[in-house]
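Missing here: one protein chain of the complex. Every other protein chain is in place.
The block that comes next holds chain A.
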Amino acid sequence: MTPASTGAPAPSTAGGAAGGTDPVLVVEDLEVRFATDGGWLTVLDGVSFSVGRGETVGIVGESGSGKTVTSLSVLGLLPPHSSRITRGSVRLDGVELVGMARRKLEAVRGDDISMIFQEPMTSLNPAFKVGDQIAEVVRRHRGGSWRSATARAVEVLDEVGIPDAARRARSFPHEFSGGMRQRVMIAMAMACRPKVIIADEPTTALDVTIQAQVLDLMRTMSREHGTAVVFVTHDLGVVADICDRAVVMYAGQVVEQAVVDDLYHRPRHPYTAALMTAMPQLTGRSGRLATIPGRTPAPGSMPAGCRFHPRCAHAVDRCVDGDADGRVEIRELAGGRSSRCLRVHELTLEGTE
């Protein structure tokens, strides 16, 4: 990862205001490029958001919106040779992570900030006992003996609701079900009491009944230990369920930010509104499910002006032109909200209850 020009002041983008008075994680104007056969393509374009202490923030969007790239780049986990952060800043409790030396960054990861991934079946090392895997992380950051680290591993396994934790710590990952493995992953991420946990679609691969249990667990853990959570998902229902605030992403940009209740009650970006109508409802089983026409544009073939305009029901000619420089800048709105829609003051979009 090459050091980015973090000195340049970021444009007055959204995020700071909505993150509360004391943000623990501030992402500002983050630009990430990937190497392709056709050169370096911009996949994240000026992403900004912030997360308050103990707050749960959802990052929502379709596949290809850049939400996973965002979470990986916060931890510096993007593939080193085929990607780079070309601009912007990620500050964890005031400490800049972009451009930080690898060894220092390694010391931060798993200690102050950690991550839970989508695939519990493949995210644990099959060759080591789960207790040892957690103990290894504890020893890495806290030091001490294997014995005390193992005791700590059993303690967190117990906290995440693994029955008979002392015995199960000596089991291998393949001896657990998917839901239980995700609990182990949460235990590992929580073992050093990080300030922030990034959860990248942690429930997507699980059965519906297990999903609810894991969501409950994350909510409890976050509340009890004051851990801030960045919850990456494509599921607006999950966001409504556990998030305080939502950041909606589309085509590598943040398109809307709001407190969850406001967002659902009255979306201020047509993409958010479209996502809501595409959500399956329990009522109205007669009609067909609504879909958003078209698909997320690929990096390198982004539409001019507003990136959503080809799929937008409310698009007009000036959406193609955008603001002065051919882009659409994000607009700050009342109540700490923001939206990247040119027509934000003309449109009244339908929300859900």
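Details
Operating definition for what follows: a contact is a pair of C-beta atoms (placed from the backbone, for glycine too) under 8 Å apart; a residue touches a chain by one contact, two chains touch by 3 or more; residues count from 1.
We take it that contacts and distances are computed from a predicted model.
Its UniProt record calls the unshown chain "ABC transporter permease", which is the correct pick from "Spermidine/putrescine import ATP-binding protein PotA", "ABC transporter permease", "Bifunctional protein PyrR" or "Beta-ketoacyl synthase".
Shown as candidates are A:Val137, A:Met180, A:Val214 or A:Cys341; the residue that touches the absent chain is A:Val137. Residue A:Thr122 is the one among A:Thr122, A:Ser145, A:Ser177 or A:Thr220 that touches the chain not shown.
Only one residue from A:Leu25, A:Ile59, A:Leu75 or A:Ile186 touches the chain missing from this view: A:Leu75. Looking at chain A, the residues touching the absent chain are 75, 77, 81, 102-103, 106-111, 114-115, 117, 119, 122-128, 136-137, 140-141, 172, 174, 185, 188-189.
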